[in-house]
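Excluded from the complex is one protein chain; the other protein chains are retained at their positions.
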Amino acid sequence: MIKVGVVGGTGYTGVELLRLLARHPDVQLHAITSRGDAGMAVSEMFPSLRGRVDLRFVAPADAELDRCDVVFFATPNGIAMQQARELVDKGVRVIDLAADFRIRDVAEWQKWYGMTHAAPELVAEAVYGLPERNREQIRSARVLANPGCYPTAVQLGFLPLIEAGVADLSHLIADAKSGVSGAGRKAEVHTLFAESADSFKAYGVPGHRHLPEIRQGLVGMAGKAVGLTFVPHLTPMIRGIHATLYVRLTQDVDVQDLFESRYRAEPFVDVMPAGSHPETRSVRASNMCRIAVHRPQGGDVVVVLSVIDNLVKGAAGQAVQNMNIMFGLDEALGLDIVPVSP
Amino acid sequence: MIKVGVVGGTGYTGVELLRLLARHPDVQLHAITSRGDAGMAVSEMFPSLRGRVDLRFVAPADAELDRCDVVFFATPNGIAMQQARELVDKGVRVIDLAADFRIRDVAEWQKWYGMTHAAPELVAEAVYGLPERNREQIRSARVLANPGCYPTAVQLGFLPLIEAGVADLSHLIADAKSGVSGAGRKAEVHTLFAESADSFKAYGVPGHRHLPEIRQGLVGMAGKAVGLTFVPHLTPMIRGIHATLYVRLTQDVDVQDLFESRYRAEPFVDVMPAGSHPETRSVRASNMCRIAVHRPQGGDVVVVLSVIDNLVKGAAGQAVQNMNIMFGLDEALGLDIVPVSP
Amino acid sequence: MIKVGVVGGTGYTGVELLRLLARHPDVQLHAITSRGDAGMAVSEMFPSLRGRVDLRFVAPADAELDRCDVVFFATPNGIAMQQARELVDKGVRVIDLAADFRIRDVAEWQKWYGMTHAAPELVAEAVYGLPERNREQIRSARVLANPGCYPTAVQLGFLPLIEAGVADLSHLIADAKSGVSGAGRKAEVHTLFAESADSFKAYGVPGHRHLPEIRQGLVGMAGKAVGLTFVPHLTPMIRGIHATLYVRLTQDVDVQDLFESRYRAEPFVDVMPAGSHPETRSVRASNMCRIAVHRPQGGDVVVVLSVIDNLVKGAAGQAVQNMNIMFGLDEALGLDIVPVSP
Partner (left out) sequence: MIKVGVVGGTGYTGVELLRLLARHPDVQLHAITSRGDAGMAVSEMFPSLRGRVDLRFVAPADAELDRCDVVFFATPNGIAMQQARELVDKGVRVIDLAADFRIRDVAEWQKWYGMTHAAPELVAEAVYGLPERNREQIRSARVLANPGCYPTAVQLGFLPLIEAGVADLSHLIADAKSGVSGAGRKAEVHTLFAESADSFKAYGVPGHRHLPEIRQGLVGMAGKAVGLTFVPHLTPMIRGIHATLYVRLTQDVDVQDLFESRYRAEPFVDVMPAGSHPETRSVRASNMCRIAVHRPQGGDVVVVLSVIDNLVKGAAGQAVQNMNIMFGLDEALGLDIVPVSP
């Protein structure tokens, strides 16, 4: 059994981690921390976990996290970077669901996240946990940077085209739409039901923190600079991301075959039949990413449709997938969830 | 392995059955029938099942259902009653998720359902599959009438009070609210998104088919006549039923203790702490029924709040629970789903 | 032209008031105050008002409210009671959309609202602004207590039965469902989209602040004590209240005729044909209350269905209706909005 600690269990990625870990056959939940709600039963805050998670939140200081095999940080940005060093030094592996270790260029990170990085040396060794790209490095990672939700959907959609060298890299467009849970469980006016239901909007068009993360990933695939326009939108649903990607081909290629070949062995990427339009609900509550590829009217523009559940493949599920890889388990262990639809 | 057939797999109770059966460790899916879509891959109609259910719909005539151990009817009312006789005679057990075998008074059934019953003799032997009331009879049932969604939530909420003889039976009120999936997957104007989103309404106030079913159940608990007012409402959510019940006490009693005692051993009924207000999402995608009991201002009116997922405990999940009981399995096998929240 | 001030224009009742006042032909908007957002253009906070309201929020101290003919308080509870005295003494009429002047029993008010009342003498003279009950007193009111949202829907539904003396007053039940905007524009976790979408729950069952308000109104109609159970619920829609009322008749009566007679002359109460089920969307954005009356199976239980838009007839629209009455205008002036459906 893997002894697991969760730091910051009161947000959506936290409760989703608990949903998944509660039924993972090889996991023993050791502690779930919360600064503000220590002492409260986890299932009092999240009644969906009644009878499934019997722990109480503990204060970070009382959590004895160094007795864990792995600690997940489901915290705001800037927390994991302060605590990871000590854990790693004691042999505890760290999986950060926030952004602290995602950007290799520390100066760039500091610009976008508006704080000084507390552990730049760990950034250097951290592994970016997109298994479809970095599975081998993940196995031995001590610090795992779990990808952002948009970056997961967008990178998996661009990946086959860029790796194959058939994309016009100067003008990549990612138009992405997210459910509201992506904004987290903080009390804010703009994510109130009466503000975000029955309405649709873009946000962060001048620049969103996931832009440098996606760009870094695409540059890594391409081996050279890319021109990327990324526009996120808020859509009135709880879970789900739908990324619509626009790529100009530099050469003629069978894009359906390209995607199917690239992802044939991937347990959590499903290339749908030609002509498909994946719905976000087709992956709801599961770790799947479903992708369809189109060339409208047979032209040179490829439209890629990529959907994930932002809380699963875009956060907690991918974190568990990474944990499975890190501990040599079947990569899909505990993740055999059939999507909930309708 | 239990060999299972599903008749009518293209509606919401059908696809939900498939979601549950696909991961049931002791079930082998033998055939899924559809009159209109025979030949189509199940996962083409329901992409959420891609990689999980590899069967194609077959025409009823080709399904060889008599080779099954059990056949679920996820069909409109009036189908199971035509086919059950033959299956039962061949030793195949039948679980009907529609209403054909729910009402013991055949004349009453015919009045509410507007057709002549094709197998009244099977009504007599059919067992009403509310495990919390009829677990023993369910074990040996050959024909199992799976309860309706409203009747499940409402009966479980009234049950402890009526069994204990502390309810004023002359004036029971059940004000129930259902998500739109309860109306099924038929194309109808009133359940279009643009008709039912962002709005709320009652329906069927003059008389709803679940009224006689609930009344029969309550009379069974009480051993005498009851006066019941039942008002269903449509609420703009996909899944979930919330029943709010109003009962006048005929004697002073600790209602919290009464409910906890009655349901202590039940795997799928969760009596919440005093003062709770269960949300439908706390049971989403799971087979749980959560109940809270109140006596506002300490008066003689008891308010019971009872929530289920209409497609699970209100349909497919309860059907699997009944199957487990009928075949001597652990009652919760294949139903260990952690509710999906948010 | 009536010179109008609005205190507290940044909540939902505030912005809804502005929507209505912006197109009221006899109104001149003089000032809109906001403690926290003084200086900001109203249309920057509420882009829906771009080109329609050109004012900026001003600090309360700078608003020169004593130059207004009428001041609306769209503030939290406890604000109007502190400022009304001074305005009234200067001849400015006050319409409070909060609860400060709704409950005539000051001790009762203090118990439910948890504060000491700052102007009990104004409570005594304040008029409760339900025009269908108190139209005459409203004409000359100096302080107008605009009814709560639930109390409006519930009282209008019970009114004809109680006034006619045909209701069993010992056991009145009001099961009410509200859209999320009823909770206001405060940043709180439980009204986030991801918390309240696709889910349904009751709240405040042990006691909700609208209970004493409703009870006071019903007692006023009945001339004697009433036994009332009131259960509010949160439903995943933006606007709308649906009240389902259960009343036992003490004598046989044609309830359809009773309701039609009582409301024939009311401009904002629409008694629907027998057998109807009003939807909340049928009054969306308008000041209408639509009501249907049923006697299921011809029994002695009457079920009343009453729907309003909580922000209009349940708040800002009724406030404008009251203003019209107070200033001798056509009661419907500025309120001729056709409901928005779908």
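The chains carry the letters A, B and C, assigned in the order they are written, with residues numbered from 1 in each.
In this text, a residue touches a chain if its C-beta (ideal position, glycine included) is under 8 Å from a C-beta of that chain, and two chains touch if they have at least 3 such contacts.
Bear in mind the structure is a predicted one, so any value in this text is a computation, not a measurement.
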**Complete:** Going by the whole complex, the chain not shown touches A, B, C
**Touching the absent chain when the full complex is considered, from A:3, A:35, A:142 or A:248** = A:248
**Prompt:** Of the residues in chain B, which ones touch the absent chain?
**Reply:** 12, 179-181, 183, 185-189, 191-198, 236-238
**Request:** Considering the whole complex rather than only what is displayed, give the residues of chain A touching the chain that is not shown.
**Result:** 171, 173, 175, 177, 179, 194-195, 197-203, 205-207, 227, 229-231, 233, 235-240, 242, 244, 246, 248, 275, 277-281, 284, 294, 296-297, 299, 301, 303, 305, 307, 342
**Residues of chain C in contact with the chain not shown** = 12, 15, 19, 22-23, 46-52, 181, 197-198, 238-239, 270, 272, 276, 278-279, 281-286, 290, 311, 336, 338-342
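We adopt the following convention: only the chains that are shown with their structure count from here on.
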**Fill in**
By C-alpha centres, the chain nearest the middle of everything shown is B
**Request:** Please state whether the interface between chain A and chain B is built from the same residues or different ones, using more than half shared residue numbers as the mark of same.
**Result:** same
**Asked** Counting contact pairs per chain pair, which pair wins?
**Response** B-C
**Fill in**
Taking each chain's mean CA coordinate, chain A and chain C are separated, in whole Å, by 45
**Request:** Indicate the whole-number Å distance between the mean C-alpha point of chain B and the mean C-alpha point of chain C.
**Result:** 39
**Message:** Please tell me the distance, in whole Å, between the geometric centres of chain A and chain B computed from their C-alpha atoms.
**Reply:** 36
**Request:** Name the residues of chain C that each touch 2 or more other chains.
**Result:** 179, 194-195, 197-198, 236-238
